[in-house]
Structure formats: C-alpha cells, structure tokens
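Scroll down for the structure; my scribbles are underneath it.
Every protein chain but one is kept in place in this view of the complex.
First chain written, first letter: the chains are A, B and C, and each begins at residue 1.
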Amino acid sequence: MSGATGVREPLVDQTLAREHGLSDEEWQRILEILGRTPSYSELGIFSVMWSEHCSYKSSRVHLRNLPTRGEHVLVGPGEGAGAVAIGDGLAVIFKIESHNHPSFIEPTQGAATGVGGILRDIFSMGARPIASLDSIRFGPLDDPKHRRLLEGVVHGIGGYGNSVGVPTVGGETGFHECYRGNILVNAFNLGLAPADGIFLGQASGVGNPVIYAGSKTGRDGIHGASLLASAEFDAESDAKRPTVQVGDPFTEKCLIEACLEAMRTGVIVGIQDMGAAGLTCSSFEMASRAETGIEMDLDCVPQRAANLSPYELLLSESQERMLLVTRAGEERQVLDIFERWDLDAVVVGRVTGDGRMRVHWHGQTVVDIPVDPVAANAPLYERKQRVPADLAARQKLDLASIEPEADPQAALAVLLDSPNLGSKAWVWRQYDSLVQGNTVIGPGGDAALVRVKREDGTPTRKAVAMSVDCNPRWCWLDPRAGTIAAVAESARNVACTGARPLALTNCLNFGNPEKPEIMWELAESIRGLGEAAEALGTPVISGNVSLYNETSGRAIFPTPTIAVVGLLDDVERHAVSHFEVAGLAILLLGETREELGGSEWLQLRRGLEAGLPPSVDLAHERRLQQLLAEGVASGLVRTAHDVSNGGLAVALAECGFTGPAGVRIGARVELADGIRPDALLFGESTGRVLVATGNPDALLERARAAAVPARRIGTTGGSRLVIRHAPLTVLASGGPAASEVTSLIDAEVANLEAIWARAIPRRLEQAG
Amino acid sequence: MKALVHVTVKPDVLDPQGRAIQRGCASLGYRGVRDVRQGKLFEIELDAPDRAAAERLLLELAAKLLANPVVEDYRVVSIED
Amino acid sequence: MKALVHVTVKPDVLDPQGRAIQRGCASLGYRGVRDVRQGKLFEIELDAPDRAAAERLLLELAAKLLANPVVEDYRVVSIED
Partner (left out) sequence: MFAVLQFPGSNDDRDMVFAMKSVLGADARLVWHKDAELPAGTQCVLLPGGFSYGDYLRCGAMARFSPIMAAVTRFAAAGGPVLGTCNGFQVLCEAGLLPGALLRNRDLAFVCAPAHLRVERVAAPFTSRATPGQVLRIPIKHGEGRYHVTPEKLARLEAANQVVLRYCTPAGDVTDAANPNGSIGNVAAVCNAAGNVMGLMPHPEHAVEALTGSTHGRVILGSLLDFLGSRR
C-alpha cells in the first residue's frame, strides 16, 4: 500500500518511526499487527494513537484502581466526560482537561482552544454546557514573559468562553517558580443533560453513515496535542512546532446549538468531537467502543487548505469539528439542521462489521488496520518508580528552629499582597460569569453555585456547586498527602455553599514519566486521589493526564488539579463565603494544629518551602461537610468560608471584604490556644471552616452531635479586623487577665482590602 | 517620519474573521468575493535618523510587539518623511 | 483579482489600542515612536470584469460592511490581477 498513493511520502522505516516518537518495541508491535510495513498515514495513526496523550500508556495501570462507581454515576471514565444523576430526570456531565503545551507556545489561542475542546467533550454527550472553571499557573510575575502569558491566557479563555455563551464561574490562579518553563492551563466544563438522553461516542450499527460536521480541515496542529504533550520542551521544539490552532468560538457556538438540536431528532447513534489527533482518534475510539469498523473516504472531508495529504487529513487538529453516526437512511434530518446553522456536514463513511479501519483517498486505500490493537489494546507501561533522592530533605523542617513571627500585622499584609493569595478579580472580571442567568455564586466565593434550569427554560430548585483546587507545594512535599488535601479542599469548598459533594474530575499535571522519580510522584498522587475519593464518597468520573511538563529537564511541581462537583437541593438556602451582616457569632469548625510546613507564611516570611504538608483527617472532613450541609439547610449557617492558604488570619480578612463591592464588615476575634501564635494565625491546618451564625448555641450543639470540633471565636461587625490572643495557660488559671491578652492584628478592613486587591494589578503594571 | 506596517495571519493559520466576512459578502449578494483575510494595519509616526534606521526599528518592533510571529507575518509597507 | 483595503479609525476618535502600543514601545525603550494608530487590513480575492468594476465593488463593500463610516475611514489601496 505504501507508495501507491500518488503523493510524495517519506519512506517508512524504523528511523521514521522513532522520529514519530515510537519506541523500537512499539515499531515491532506495529509490524506484527499489520504483517507488513505500515503506510505513511498508518505510521502517523499509530504514533498519535499510542502517544502518551491519547493512550495514557504510563498512567493507565495506576488509574485503573480509582473508585469510579457510585449510586448516582451514570457514565464513568472512558467516554468524553463522566455523568452523574442529580434527580428531576437530569444529569450533570463534567470533565477537566489540560492545554498546557499549546498555551505556552501561543497563550491566547492555546487557552482558547483548550476551552473549545472541553466544551465539545461536554456537548457531544448531549449536555448543554452551563458552567466553566479554569485552573491556570504561571511563573513569577516579575518575569515579563509570564506577565504576557497570564494576559494572553486570560484573554484566550475569556475571548472563547464569553463568545460561546457559557459562563466562567470560578477557577484558580497560581504562580510559582516551577512553572517558569511550563505553564498550566486546565479547563473544566460542566453541562446539563436529560438523564436518559446521554450520547456516547460509539459507531454502532453496521451500514450506518459516518458524518463529519463543523469547520473545514486545515493543516493546523498536526501532531499538536499528541506529540507536543508527549515530549519535553527543549530548544528544538520550536522547529518542530506545528501550525498553531486558532479557536473559532462563533463556529463552536453554532455547533453547540446544531448538535443539541440534532440530538433531539432521535436519529443520532453516536457522536464524538475531533480532539487530539482529530479524525483518527475520534473514528478509532468510536469504532473500538462499538466493536465495529469504519470505512471512510477522505475526499469527502471538507477542506480549507489546498492539496492536503491523507496523512494531514487524518492527523489535523483543526478545531470545532465533530464526528457523528446516524441511523441509515435518516441522516438527512441531521444534515439539514447543520445546514440551517451554516455549518458543513457531510457523510464521509460507513460503519462496517469487520473491526477494521479502512480509509480511501483519491481512489486508493491508504489505511487498512484493525481497530482494537490500535485503540483498546494500545501499549501499557508499568514504568519504574523511585523515591526522589531529595524527598527527605524537602520534608525536613524543625519548627523550633523557625523564628517566630515578630510582626503579625506586617505578615498579614505581605500575605495579602502575594499574587497567590491576593484578589483574582483582575482575571475573572474579564470572564462573562453571568450568561445563562443562573449564577448564584460566581467567581470570588469558595465554590461557584449555579442554579439548574431545564433545557426548556423552567427553573428547578436545585443548584450545582463546583470548585477546582490544588496546592502544588504540598504535592511536591508529599504527593500522596498533597493530593488527598486537594480533594478534601475542593469538596470542602463545595460544602461551604451548603451543597453535598457528588463526584470529582481531575487533571494530573506532572513531569516526564520516564523518570522514575516523576513516575513515583504520579503513582503516589493517584493513590492519594483514590483514597480521598473513596473516603469522601466522591467517585472519579472523568479526568485527564498531562505529562512531560518540563523544560530542559526541570519538571513542574506535581499538580493534580481536582474539581469536585456537588448538589444543593434548595438553591434558596445556600451560604456565601463573606460576612453579610454585623453582630453574628463567628465559629471556627475544625482544629488548628501547629502546622506551618509547606505554608505560604513559611515561604513568604522565612523563604522556606519545606516540611510535611498539614495532615488530613478524611473522616473528619466527611463529618464536617455533612454538618455544613445540615447547617445551611436549617438556616443556621449564613456564611461559611474555607480556611486555606494563608490560614485563619487571611480567611478572616477575606470574609470582611469579598462581599458585594463596597461592603466591608470587620470582626473581633479572640483566639485561645496553646500553640505558637504564627501557626494560629497563618498555619494551614486542613478541615477548618469559618462560619457566621445568628444562633451559635444551636450550631455548637449540632457540631457536638456530629463530632466536629467547634468553638466560638468572635463576632462580626465594625470596620476593623481585630484578632487577639489569650494563651491557654492563662485561661487555665481563671480567665485571661487583660494585660496578658495580646493584640495580634488590628487593622482597617478597607486597608487590608486595598492591599489584597492590588496584588496582581500592581505587578502587571510594571514596565516591560 | 510616517510608516505603515501590515500584519497578516499566516497562510496556513485559520482566519475565522476573514471567513465570516467572506460569507457575509456572499449573503449580501457579492458572489464575486471569493476569499477575505483580515489583518492589522499600523500607522506609526516615528523619529529616526534615516529611512534605513526607521525600517530596522519598525521590523524589530513588528516582531516584538505588533505581530505575534507564531501566527502572523508582518511587513513594512511604506516609510515617508 | 487581489485587492487590499485599509480601514482606519477617524482622527478624532480615541484609539486605545494604538495608544497602548505606543506606550508599549516606549517602555521597551523605543522612544522614537511618537504615535501609533491601529487599523484593519483586508486582503480580498474577487472576480470582477475589470479594475474599475472591482474598485466600485470594493468601495461599496467597504462603505456597507468593512467599515463603519460613523467612526472609520476606508480606502482601496491596491488591485492586482
């Protein structure tokens, strides 16, 4: 077959296979599967299908052990996204995905196409996308390159999301030296579908037509996702750079409407988006899931560029394209709908029963390979693992030798001014967080809360809560514990609205898995993910693995981004994360321990990134989340704010100024504990939530019954945040004497807000 | 001096704007419009010792600031005193 | 035929993009850049019986679609066969 195509194609041999990223063993395996040398197009197919990005060959053996089932889970990992029933005959479908490498090369288009891709994963399953989140990480902002990357990425996410009419309701934004050579852009989307109307990516029904719909195919992104995301960056990757994919949100918006409309005809059998490795990956996966084959004619594919070769047509990653299978003879209905939306839609092939992929071009067969060995039975590796030699050194921290904080007030200012803790409003003001009219809590709260409206526009009483979280430093210090903490934090954020965590999705961003130390981090992280998901009753219903996040041999911190989704039954009863009125009691749920390892304070005030991350008690987390759900439902809890980065002092300050613009509410807080004051103020012990309530006794009683440690620490009101410390020893001798109570913090909330609000803008305004 | 710089999308890169405009023309009845590509135009007023220096400066500026060389081409179209 | 059309913001209309670029130049050390205005460039491939007809068509298109005459000026810069 090779050479018979009439175009000048390179000679296919082992050397070319290596250039395509295939190992020598993989090359042998291809020869065995085919019983001959592959054609150039076939080689391209094997290389993308067996790339890390498409095959998960390094991670799959570990991912297998994750808990993926649950009472409400309708679709687990393996499809475009996972689905969970939320009652009322509805399901939420969600997933998170990375677009790290393309965004580093071209931040605006890379991020934009990342949003476009995750949206297609969602609506291809029959769901209307109703909410997006983004998790983005950069190098330090004193580097002009990273200021431009941040601006470009935010512009890309906003430009695309705003235009397609899907609100971006939350996310996270982080900065660290480890991302200087490799930024992270993870995009999450959640859609809503009828529970009995979920579409799968299956090419079933021998003889059924295979339809290509959406944008025309160009030369964009050939080997983009697959090769770029499956190799490290180095000086040479510039030369190998594929044509950058440009997002076309207008076409995507039309595609969303057309697909949702077409799905209602009842003639669609299967549908999937053309993501990484384009036409190849989507057709192989659809045939593989249905245990069928596909026969396709490339001459029918709508083409944007002249003289596209079969290799290019098969591997192009042009955006905004879908592959559909309909019932034979009824395709007209679907084609008409696409035409109404001015979108290309053509029959390009048929489903066959022989389990082979046969592709024709200019009257010749350019591909003829069995589906399963390429898709379902791609190579899997149990890669070597090794504990990093410096792990013990990372984890070493003798608190006694760390000089206590001498000026807590100055420390608070430094923390609030850091880009990691400061306001992210500069980012999210550029996102339309309101479109679709369901945003109850948008960016700025602990978790976003989105009211559920049916496709016909009638509102339900339900709302969906979601949050995306990770503390990469903790994951670097201890990947397993750090990942557990990320799951716990994300679920806790969701619980702070009053919602019950349902399920989660994850994006595992790691370095080069061929290095045993990185592989160890990945395996440990997945282990922690499984443990936490199990313990919190939030199965893993979808996810994405992004490896080779390193440049010139320097890997990013392990960054398993976790997004937990929860359900609130009565949207009118929810809690917010800021103080709403003066005169309420402030309670602290959970326990503050002397934990400063891996904290922001330790890094910003002592220049240290070391120690063990704070411990997580998953049983406590679950009880705490249950208590919050009950507290909110019963109307006792009006404010609930997770205590995370920066500790209690930062959390209290945030409660005072993150409400509606111009509303500031101070607090008087008295802490009585026997631990060092800096740990009390800035330690990041997990499992803690600040709540404000009008009925502290009732809430304390409930907490006692739920076995959640709780204590009243103060009252909301005034224009100042005042935190005082009465050491326990004094209490024991009969109540604090006035002179022994020290004032740790005493500041105007407005001043704290001003510092916090300027953290990112003032750095972006630097020259250059 | 006054200069004009053109920045255009590279030929293989998708230009959704241009495509949409072409379709708009067609639906307005201008069937003769076969292809449209949208680019950027910069009118720049600058001080430079001579035209050669101006051109050097403009090319540098275009590469660094006016164009995104990953997806765009640029050229200095005119320089007038 | 291939044609080029320039669309520019009218002189009395604020062009914040141009200003931002000018400031960007300054902060990169290009002090000689005194003013920048950003406009649009359209590369159009069209069928027309002759250049005069092409120019008529392009001017019509520019007035109707490519430019908003309230705030923008336009001109056909070149037509090539």
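Basically, a residue touches a chain if its C-beta (ideal position, glycine included) is under 8 Å from a C-beta of that chain, and two chains touch if they have at least 3 such contacts.
Model, not experiment: these values are computed from the prediction.
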Fill in: Contacts of the hidden chain among displayed chains
A, B, C
Worksheet entry | Contact residue for the chain not shown (choose from A:S47, A:N162, A:N182 or A:T326) | A:N162
Fill in: Residue touching the undisplayed chain, where the options are A:G266, A:G437 or A:G583
A:G437
Fill in: Among A:C254, A:L315 or A:I760, residue touching the chain not depicted
A:C254
Worksheet item: For chain B, which residues reach the chain that was dropped from this view?
Response: 16-17, 20-21, 24, 27-28, 38
Item to complete: Mind listing the chain C residues that contact the chain we can't see here?
Response: 12-14, 16-17, 20, 65-66, 68, 70-71
Fill in: Footprint left on chain A by the chain that the document does not show
158-159, 162-165, 248-251, 253-254, 341-342, 428-440, 451, 453, 457-459, 571-572, 660-662
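One rule holds for everything that comes next: only the chains that are shown with their structure count from here on.
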Worksheet entry | chain C: positions in contact with at least two other chains | 28
Fill in: Per-residue overlap in chain A, given as positions that touch at least 2 other chains
none
Practice prompt. Sort out for me which residues of chain C touch chain B in the complex.
Written response: 6-8, 18, 21, 24-25, 28, 30, 32-48, 57, 61, 64-66
Fill in: In the complex, chain A residues that touch chain B
105-106, 109, 215, 218-220, 241, 243-248, 250-251, 304-305, 318-319, 342
Worksheet entry | Touch list for chain B against partner chain A, complex | 9-10, 12-16, 20, 23, 68, 70-71
